[in-house]
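All protein chains but one are shown at their positions in the complex.
== chain A ==
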Amino acid sequence: MAFSLLAPKPVGAVGGQSGSVRGVLGTVLRYTVLVIAAVLFLLPYYLILRNGLSSEHDITSPNWTFFPSSLHWENLGELFSDPSVPMGHALLNSGLIAVVQTAGQLLLGSMAGYGLARIPYKHANKVFYSVLVTLMIPSAVTFVPSFVLVSSLGWVSDLRGLIIPGLFSGFVAFLFRQFFLNFPVELEDAARVDGLSYWGTFWRIVFPNSLQFYAAIAVITFIAAWNSFLWPLVIGQDPSSWTVQVALSSFITAQTINLHEVFLGAAVSILPLVLVFLFLQRYLVEGVAQTGIKG
């Protein structure tokens, strides 16, 4: 790297001009913009907490206060005992749907991806194209036809209708296929020589060595399932089958609303995602890079 010797400054500092007045000014300016952006991006979270723990009177007061005069933790009990919006049940539904869909999409999608990437079969290409075609069809556009199917199965307002159609993601299968194409084939060959079948090779060699990729896709899938709205809205017509997003939406569009309840509901609904975010951010970032760039 002869150039790096010639270059008088570390690459990261190109344009940074550290040390000079202009450089310091630039740094200050950049951080000012970043801090303003950070405050603006965090503002909605602050509003959710502020309103969720305020009394109704404090929220609707014409005099804006950044910190409510007192925090009303009892709002939490009120939220879960409100009969008009079954928040507790909705959280359970959402949790169940998100977990089962994540597990199902990963299991079915990774198996399909492995088969397409590694098992020679003369019609494998045709099968792969039939998966690719589904990527070209935006999922949101298929909600009318899918509803037609699910309603004729009698799965409206039913967990089966909410979960089962979402178990098969062409996108997840596609991502796993691309990933397994780059999996070190020597490892698999060694396993095959030792007499393992494709099934054994997959579960005992390939799967345990791909956990990081599984985690990345799982985080993305879980968040998408937890946040999805259109399909649960279409299928969840009875309050007993509402997900947390549908419950919140019914709050928004209700005639009379208790603002503190709505915001506390929002806070509760994003709690699982904040936890995922705090503990699995590494996988999340990787998942986004994977799904975005390759998609």
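Just so we're on the same page, a contact is a pair of C-beta atoms (placed from the backbone, for glycine too) under 8 Å apart; a residue touches a chain by one contact, two chains touch by 3 or more; residues count from 1.
Basically, contacts and distances are computed from a predicted model.
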The complex's invisible chain, by UniProt name, from "Sugar ABC transporter permease", "succinate dehydrogenase", "Peptide/nickel transport system ATP-binding protein" or "RNA polymerase sigma70 factor": "Sugar ABC transporter permease"
For chain A, the residues touching the chain missing from this view: 1, 3-4, 6-7, 11-12, 14-17, 27, 30-31, 33-34, 37-38, 41-45, 47-48, 51, 59-62, 64, 108-109, 111-112, 114-116, 119-121, 124, 127, 130-131, 134, 136-149, 151-152, 164-165, 167-168, 170, 173, 197-199, 202, 223, 226-227, 229-230, 233-234, 245, 248-249, 251-253, 257, 259, 262-263, 266, 269-270, 273-274, 276-277, 281, 284-285, 288-289, 292-293, 295
